[in-house]
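So that we are looking at the same thing, I have put the structure below in structure tokens.
A single protein chain has been omitted; all remaining protein chains appear in their positions.
Moving on to chain A:
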């Protein structure tokens, strides 16, 4: 790594290997007995622990709206907060893996076959980069929904009476939102909620547009103009195929395969899981195909690795979420998206049912629905930006470890 090391640190070898030696120091203290086995065991233990922490508490914390509730790590599965913890765990696991590999390399216990395994993992991880980018676009898209939904919600929650003007304004925002949702769902390849919303839109908003010609015109322009979704990946890119590529050739090592085989397999599994969860959570191209549960990684035997049980439970929970009736046709399994869709519908219904002027129960219904929508909007505003940053962080970590891999495989070539 002669040229890579550039920060003016002259030629001191200690500076060069600072990262490694620091980590190995720590490691040496923890794992006294025989280097490799102890390391492997520690790695798998940590790995199992961080997956275990992701398992949701079996109590469904009935809190509505946002990601506010929960407290000590008990986030609901597939909520923004939970996805963020999932990504955090991945970053942690990857860091452990890096240490493990560096450790093995330092001991000289990394034969060519081992290096090959590491390279294979990096190749696999690089395939997740496109998933990160797609998820970034997807999160961005969800924020766009949030902005429209928030207009509707905040208009109806403003102090004072609700007049027709406010209702019309809210209705218009909801209508624009439904156009976006329809398009995005179509792009993701599923139909349910979107088609519901589409027909709903025609019913409730067609009525307001008295002149047919005018209405159809306005409808056409507004929908084409709001068709703003554009993925930064190529049109042919498919989340489903990408997930398959990430999972391709991921097979449990046989018992006699020592060394890196097990950690590399563990990393491959968690990588696939994380990519799958991202695709499932937010809108991205060809998402619905990807959700067919059989695209989940081939499961390791439950008893084979300490981390297999929590991983399997996670996979099962995710697959269940995907199969739930009310989520099957959603734009994303992200809990907040689900709430957004639900409360958007609820608010639309409440507005449709509302006579002018509003009073009594009807007004309470509208305000309640608006409050729910406002709550989820607030949760999205708070949560999505950090989520987007974290997706980016995962991207960086994958790139960094790959680049390191490129450098070290270069030195250890032949």
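In the analysis below, contacts are C-beta pairs under 8 Å (C-beta built on N, C-alpha and C of every residue); 3 or more make two chains touch, one makes a residue touch a chain; residues count from 1.
Operating definition for what follows: contacts and distances are computed from a predicted model.
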Note to self: As a check of understanding, state which of "Corticotropin-releasing factor-binding protein", "Exocyst subunit Exo70 family protein", "Mitochondrial import inner membrane translocase subunit TIM14" or "AP complex subunit sigma" is the UniProt name of the chain not shown.
What the structure shows: "Exocyst subunit Exo70 family protein"
Check: Which residue, A:38, A:55, A:92 or A:129, contacts the hidden chain when the whole complex is considered?
Finding: A:129
Checklist line | Option from A:75, A:137 or A:336 whose C-beta touches the chain left out | finding: A:137
Next item on the list: Specify the residue from the set A:168, A:317 or A:346 that touches the hidden chain.
Entry: A:168
Checklist line | Residue of A:39, A:96 or A:176 in touch with the missing chain, whole complex considered | finding: A:176
Item checked: Touching residue (missing chain; options A:39, A:96, A:150 or A:341) -> A:150
Note to self: Across the whole complex, list the residues on chain A that are touched by the chain not included here.
What the structure shows: 1-11, 13, 16, 105-106, 108, 126-127, 129-130, 133, 136-137, 140, 144, 147-148, 150-151, 154-155, 158-166, 168-169, 172-173, 176, 208-211, 213-215, 217-218, 221, 225-228, 230-235, 237, 242, 245, 357, 381, 392, 396, 399, 402-403, 406-407, 410-414
